[in-house]
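Below is one structure, written out as structure tokens; the observations come after it.
All protein chains but one are shown at their positions in the complex.
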Amino acid sequence: MNEIAANVLKEDPRAIARLITFTENGDIEASKAMKDIHRFTGNAHVIGVTGVMGGGKSTLICEIAREFRKKGKKVGIIAIDPTSPFSGGALLGDRVRMMELAMDKGVFIRSMGTRGMLGGLASAVYDVVEILDASGKDIILIETVGVGQAEVDIIKIADTTLVVLVPGLGDSVQTIKAGLMEIADIFIINKADRPGVNQTVAEVESLVDIECSNEDRRTPVLKTIAKEVNGIKELVQEIETHKKYLKNCKKFDIKRKKRYEAELVEIIRKRLMNFIFDESKFKDKVELLIDQIYKKEIDPYSAADKILGKILK
Amino acid sequence: MYDKQKLESIKKKENEWQKNKYKKITKNHPERKESFENLSGIGIKNIYNPWDNKDLEFFKDIGFPGEYPFLRGIHATMHRGRLWTMRQFAGFGSAEETNKRYKYLLKHGETGLSVAFDYPTLYGYDSDHPLARGEFGKCGVAISSLKDMEILFDGIHVDEITTSMTINGPAAIIWAMYIANAENRGINRNLIGGTIQNDILKEYIAQKSFIFPPEPSMKLIVDTFEYGFKEVPRWNTISISGYHIREAGSTATQELAFTLGDGIEYVKAAKERGLEIDKFAPRLSFFFNAHNDFFEEIAKYRAARRIWAKEMKKLGAKKDRSLLMRFHTQTAGCALTAQQPEINIVRVTLQALSAILGGTQSLHTNSMDEALALPSEKAVRIALRTQQIIAEESGITNTIDPLGGSYYIEWLTDKMEEETYNYFDKVEKLGGVIPAIEKGFFQREIAESAYKYQKEIDTNKRKIVGVNDYITDDEISIPILKMDEKGEHRQINRIKKLRKERNNQKVEKNLHRLKKAAKGSENLMPYILDCIRSYATLGETCGLLREIYGEYEEPAIY
Partner (left out) sequence: MNKKIRILIAKPGLDGHDRGAKIVARSLRNAGMEVIYTGLHQTAEMIVETAIQEDVDVIGLSLLSGAHMTLFTDVTKLLKKKKIEDIIVLGGGIIPEQDIPKLKKEGISGVFGPGTRTEEIVEFINKNVKK
């Protein structure tokens, strides 16, 4: 077996961290190790956490992790922040709110930049979930870049998706992009000590009424005050209940398969893009084609035909 | 203030002058910069004239020193009657070393004391606490008990000189040590004067040496207000600070607005407790920065006085003593350079000048070596001499508010007042000062200004002499203050000895009583004093409060 993979299975944090870096960078070392660890995955419950900015997601995740730790579960946390489209850099600041977990050997936290990927996730996140899963984590929490219609890719990867809101949104509950309201398996109104909480709960409940009128499960709406560790026990119970529900109605397997489909697509996409745009053999030919498109000597569709033709041969 | 017709004709003439003279000249001989702004980003005109003061009414807006709105000065005589206090912030190592430095400074003419504490003390930890490792005495003096306080002021007449103590989280406890020490020496608490900084809001916003969350912290602060005006009437129980906000990177208007906003918040908290405003307000004091833009700083201090007087009136204060704003100033630490350190003396001189022209009651001038270390004896002596030269040789104190009536200064004072009220509105919309802190509003504003300033320096848009302009290859070589290496050991042994030799039963009992009281709503000062008198340590007393009140975690803002 690949050495890094073996160490990942031994739960060595350096190996976990290094393999994550390899997958993020598209290093060749990555696929060797990833091939070896896959059959050791599948146990982890993947929980996606998304929602409005300023909702307190990081603090909430920290408390959810602590609650699961009390139950003896090992936890992996992936905190995703947007990569600047201009500089390519990122300020990964979610970890600040989780520093008290830093010394807990049963918790592994990794901060990731989206690195150009839209949808609220990072490209390598599927790999990171597999790595954390294989390294023995029972729970994997993913904090995504919040808010917006486009940032709902979390459902592709999460078994349970939490959507975090705050009170006082007023009529902006209506304006909250439809996507965000549809993907929730559990709604959380955090900072529930703020004014307007009951109104916000009521508005979300009425939206849930409409959404779940024909469903076999009604999306629960919970109140929490993460900073005061209030409502966390109940939230974790709901999360565990949701997992049981998924398993019972076989939705779990369907979700998992959808995740692997998305993962496969992402691996293929990256390989393809890398091959076409980064591998030096092809790179020059592609640059030439782009130049020809610009000079109107060829159109983009025909150019694509040429490239794909060479690959598919 | 001026005749309307005359103003119109002045305006007309200015327009002509700008168009026909100034624009013509600058076409071929452009100005030195594309635009001229001060450090708050306020655009500065090439010339100011009476038209720029057209809305000013002399009696309502300007007036006379010692009278509402106190724009020109809080006392009738100001520096003509009494110079500002020369109060150099000092402290390092153990109490013995700092006591020596205080005596040195007093010998060389400083007229007030100012205590700097080390980080463990600022956080309420004794010098032998694990978190104190490596931090003992590095940026201030280590005070872990009443014993240390006794050594710190040994041979100093605390009934004849006032002492300012820069302490926030554990302010009440350190104040108790000062009071207890004075009383042990037979000095009545009616006679001791000084200040505790005790301004927790700016800790959350800028300096970050907070301990407990806002609610219990505010409660403790109001406890000190109440205890102060009842028991220690010459004491300023708070120094509402803008210095640190500025050091964290804010602009001058932000410094002004955020500080006054904090001040109003404290007054509201005290009123909510039921304290009479005219009883506690006279003992509120302020602390500002003196940064580089000379006239901006002067306008800032003047605007501060006027705004505070107005706001205090709105809050129901009637006595003049409640309306007038007394403040201490320190020259900007963040403006010092490590490169060519001697030229810092020049910077400090200009900054000190603006503070004095701005009417400060008390002044600390930085030493030239402070971008690198704590001040050496020679360096701090020069800093003190700077104040003394201004006082004795420059003649600027021959009249009060000499810049009053300057078209530029009056315009800028107004402008800063306007910007301040804009900030007040913003904060109100966020729900008030504490909600704004929790939403990270101030922190974000400050981080933005700080980043902008640094970018201006990086791109050479803003010149800093010696750093990105007029650079030399000189090695930075000035004597750096060396501290006594045995100091930490001595301190830790002292604490160990103290814990053995004191009446531990008494300590236990007093701590227990404090614990009970802290869970309720009584004023804690008497209980804290009892603990301190029995030689409970800072760490024991503060640790107890930590347990009950918890620790504050700040929102992470860039």
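Chains here go by letter, A and B, matching the order in which they are written, and residues are numbered from 1 within each.
Throughout what follows, a contact is a pair of C-beta atoms (placed from the backbone, for glycine too) under 8 Å apart; a residue touches a chain by one contact, two chains touch by 3 or more.
Note that this is a predicted model, so its numbers are computed, not measured.
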Using the touch definition from the top, which of A:Thr21, A:Thr41, A:Asn230 or A:Gln292 touches the missing chain? A:Thr21
In the whole complex, of B:Leu131, B:Leu191, B:Ile389 or B:Ile548, the residue touching the missing chain would be B:Leu131
The listed residue (B:Ile42, B:Ala90, B:Ala248 or B:Leu544) that touches the chain absent from the view is B:Ala248
Filtering B:Thr166, B:Thr195 or B:Ser209 for touch with the omitted chain leaves B:Ser209
Where the complex has a chain not shown, which of B:Ile44, B:Ile396, B:Leu430 or B:Ile476 is the residue touching it? B:Ile476
Across the whole complex, list the residues on subunit A that are touched by the chain not included here. 13-14, 16-18, 20-21, 24-27, 83-84, 87-93, 95-96, 99, 102-103, 108-111, 113, 115, 278
Go through subunit B and note every residue touching the omitted chain. 119-120, 122-123, 131, 133-135, 138-139, 203, 207-209, 247-249, 334, 336-339, 371-374, 446-447, 450-451, 454, 457-458, 464, 466-468, 475-477, 480, 554, 556, 558
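Convention: only the chains that are shown with their structure count from here on.
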At what distance in angstrom does the C-alpha mean of subunit B lie from that of subunit A? 46
So in the complex, the part of subunit A that touches subunit B is made up of which residues? 54, 91, 93, 96-97, 227
Parts of subunit B lying in touch with subunit A, wherever the complex brings them together: 439, 553, 556, 558
